[in-house]
Every structure is written in C-alpha cells, then in structure tokens.
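A short write-up of the structure that comes next.
As you look at this complex, bear in mind that one protein chain is not there, while each of the others sits in place.
Right after this comes chain A.
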Amino acid sequence: MKSGVNRCQVISCKKNEQEDEVMQNLTDDGHQYDVAIVGGGVVGMALACSLAHLPLTKHLKVAIIDSNPALGKRNCINKEDRPDPRVSTVTPATISFFKDIGAWQYIQQHRHAYFDKMQVWDYTGLGYTRYNARDVNKEILGCVVENKVLHSSLLSCIENTDFRKTIYPSKLTSMALLPSSSSMGVDSTLLTTALFTKGRLAKVELSDGKSLYAKLVVGADGGKSLVRELAGFKTTGWNYSQNAVICTVEHTEENRCAWQRFLPAGPIALLPIGDKFSNIVWTMNPKESSDYKTMNEDEFVKTVNHALDYGYGSHPKSSSLGGRDMFSWLRGDVTISADECFEVPPKVIKLASDRMVFPLSLKHANNYVSKRVVLIGDAAHTVHPLAGQGVNLGFEDSHALSRVIAEGVAVGSDIGEVSLLRKYEAERKPANIAMMALLEVFQRAYSVDFGPLNILRAAAFNGAHYISPLKKSIISYASGEQKIPLRLPFFS
C-alpha cells in the first residue's frame, strides 16, 4: 500500500512540472482544433452550421479548409441575375434540417422554387406517374435552389453565430495520423506536436505551408476527395459512359411542376427554378452531349421541346395497360393524383445560360470512418443525379454526423474515436447504399430498349401511379422522410 502511494506521488509531481510551462503554450496555440472540415462546399458548410447550432457542439473549435474564394465573400448574389444552371432539388427533410439550423431564412431571401407536383413518364408511351404533395397531406414535394444560394445561405447562417470557426483559404496537401500510443509518457508534454505523436490529434498540411491539428478531420471534399485518398479508404464504383448536359431555360409562364422523362439514352428532367425559368438536366451519351453543347441555341431549344413532347415516342395514355382497373384490388384509398391525366410540360422558348457538361459516375467509399477521419457527402458517395438525391444524401450525412458528435460530447467521448464515428457510419451507409441501388436499378432499366422490359417498366409506372400505398411510400422516401426505400407499403 505504502509503495503504491509513493509511486503516485512521483508521477504526479513529474507531470506537474511540465504542465505549468506547457499550459501557456497550449492556450496560444492557434492551430489546434476540435474539427477540421476539408471542403467548404454545401455539405461541409451544413455540417459547420449544424455544429454551431447544436447546444452540445457549439463550443467546438472548427477549421474549414477550402480555397474557394466564395467563402471569403458575403452575399455576392445578385437577384437580377438569371438562375445558375447548377441547382439542387432539396427534399422536405433537407428543408426541415435547414430550418433547424437557421439557414432556411436566408434561402427564402433569394430565388427558390417549391413544387408540389411531379410527372414521370417514358418514351414508349406505355405508362406515366403523377405525384402530388397532397397525396401525403403535404404542401410541397421539394424545392429547387441554385447551389450558390444554398452555399451563401449557409455562409450567412454561420457568420451570424458566435461559433469559433476559422476559414483557411487553402488546399489540403497531406494528412497524417500516428497510431495511438502512450509510450511517450516519460517525456509527457501537452504541446500540440506531442499530442500528435501520441495519436490524440491528426495533422493536416496545407498548400500555403500552414499546418493544423484536429481531433477529427472531416472529408467533405467531393467526389475526388483527397481526404478519402490520403486516409486510404477504398471505393467501389464505375463511370457510366454518360454525360449530363445542364442549362437554364425560359418559358412564357411559370413552371410549377417537376418533370422527368426517360429517353433511350437517359432521362431528361425539367425543374422549376422560379420566375419563368426552369433547369434542364439531360443525361445522354458523351458523343451526343458534345453535339448538344455546341449546336446553335435555337436548334437546342427545338431539341429540348421535342424530347419533352413527342420525341422518340407518343404520349402515354392512362388506359394502355388497363391502368386503374388492373390495380383496383390493391388501391386502398385513392390518391388525388391517381385521377390526374398526363400533361405535356410547358414549352421552352429560350436558352438562358451556358450549357455545361458533366460526366456521370457512381462511387461509394467502402468505409466512411477510421480513427480521426470521417467522410461525408460526395466524398463518401457519388450518385447518379437522377432524382436530384445526391446533395440530400450529403445533407443527411451532415445532420447525422453533427448529432453523433453531440452524442459523443454528451458522454465525454473523444470525438475522433472510431467507436463513436461508427455510429454515424451505421446510420448513413445502409441508407446511402439503398438510394444508390435504387437509382442504379432505374439507370439499368432504362439502358436497354427491349420490348418485354419496356412493358414491365410501363407496368411499374402504372403501378406507381395507381397503387396508393406504394405511391405514398415512394413520395415519403423521395422526400427523405423514410430512410429505407420500400418498407413494404402493403403492411405499413
């Protein structure tokens, strides 16, 4: 007993000696953070806002690393500008997340377009589905917002809190984490560098020569994530030999519905973006995309109108497969939209922006977390932009990660511990994979033009149109309220 106490004394006093001198160094060590977010895009900024908002995480010291000059500016959006072609369709779940963190009020100050109807059909003319927000007693199905509006809103949101964040206008060059070790105990100091050597901090080096340390590094740096690469996360994925052509177009009147038509080479979507403008996301093969990018404007407008109307095939008739009668036995209560007829989208009269082309790919990180490193958004999963779900999955990641960090703070965990971060992975990975798989099925189903398959697809459309529990389930999933695609609608 006596010897035990004596040893206590010795170690305590040894520590004490160093602590006195080190504590001062520690306080003016500006490069040590709780969280370093690499990538200040919408997903990374949403994480920062969410951390700033939650009572348990608002004390955290956060660094945001991004060389994008937009992070340094405030409110650079001119309302008179025509809509930027880079838009996102945000789901009701994302909207309520933005409301929670206090960012939605800034979006409302800019151009945004709610829509309460959606029509999906295909070129074979065999079937169509119309969705109405009132089917599920909601006001809206979603909202289309320009990415720059999302970004500046999040930036305004975080500027208006007293959150301790530092923006590094630089790029990540390297990242290091030493294995956890207490073996340096003898020369114990609490200097940042010593904490790094003990595996209690990750080190992040920047292109401007600065370096910083953090308990947790968040890779929010997009599909080509360097964090993912440096941390050694493997990915699964492939390129679709497809490109998306995106642009803003103008109508004679305001569009209030989201339209999507499946064409042989891929879907074309026409999304309302406010005023008399719509956004086009048109998926096609790379050869076509370069043609469509360069063809003259009038011809392009004509092609778009053609693709959204009679091009490739006739309009679907609701009775072509017996429709409502065929499904009458499992319709349950009738949805409002089941009685809505097929409509032709509003005509495009003018191109209102440059045409931009993006290659499409699918990529999924096999793991989202390791010690002191976590991936969110496109860094963890890049999806087909089919249903505009990509960015919503990213926001769900931000939301989930901030909650997990708060849970960790609540019980006094080290927020970089992998056992804590796994909770985030366990929540998000199955949900992201489910969405990716579903989009992949759609993608594959439309990459083949084959008679029986076409009829099957049409039957699926009709089923989705007429079977109300199924329809409600689809809407609920697409709005982000339900995390798993088909909780069997018949039993729900």
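Going forward, contacts are C-beta pairs under 8 Å (C-beta built on N, C-alpha and C of every residue); 3 or more make two chains touch, one makes a residue touch a chain; residues count from 1.
Criterion: contacts and distances are computed from a predicted model.
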item	value
Name per UniProt, for the chain absent here [options: "Serine/threonine-protein phosphatase 2A 55 kDa regulatory subunit B", "Exosome complex component RRP41-like", "GID complex subunit containing RING finger motif" or "3-demethylubiquinol 3-O-methyltransferase"]	"3-demethylubiquinol 3-O-methyltransferase"
Residue among A:116, A:417 or A:440 touching the omitted chain	A:417
Contact residue for the chain not shown (choose from A:112, A:198 or A:472)	A:198
Missing-partner contacts on chain A, residue numbers	1, 3-17, 19, 23, 26, 55-57, 59, 180-186, 188, 190, 194-195, 198, 200, 407-414, 417-420, 426
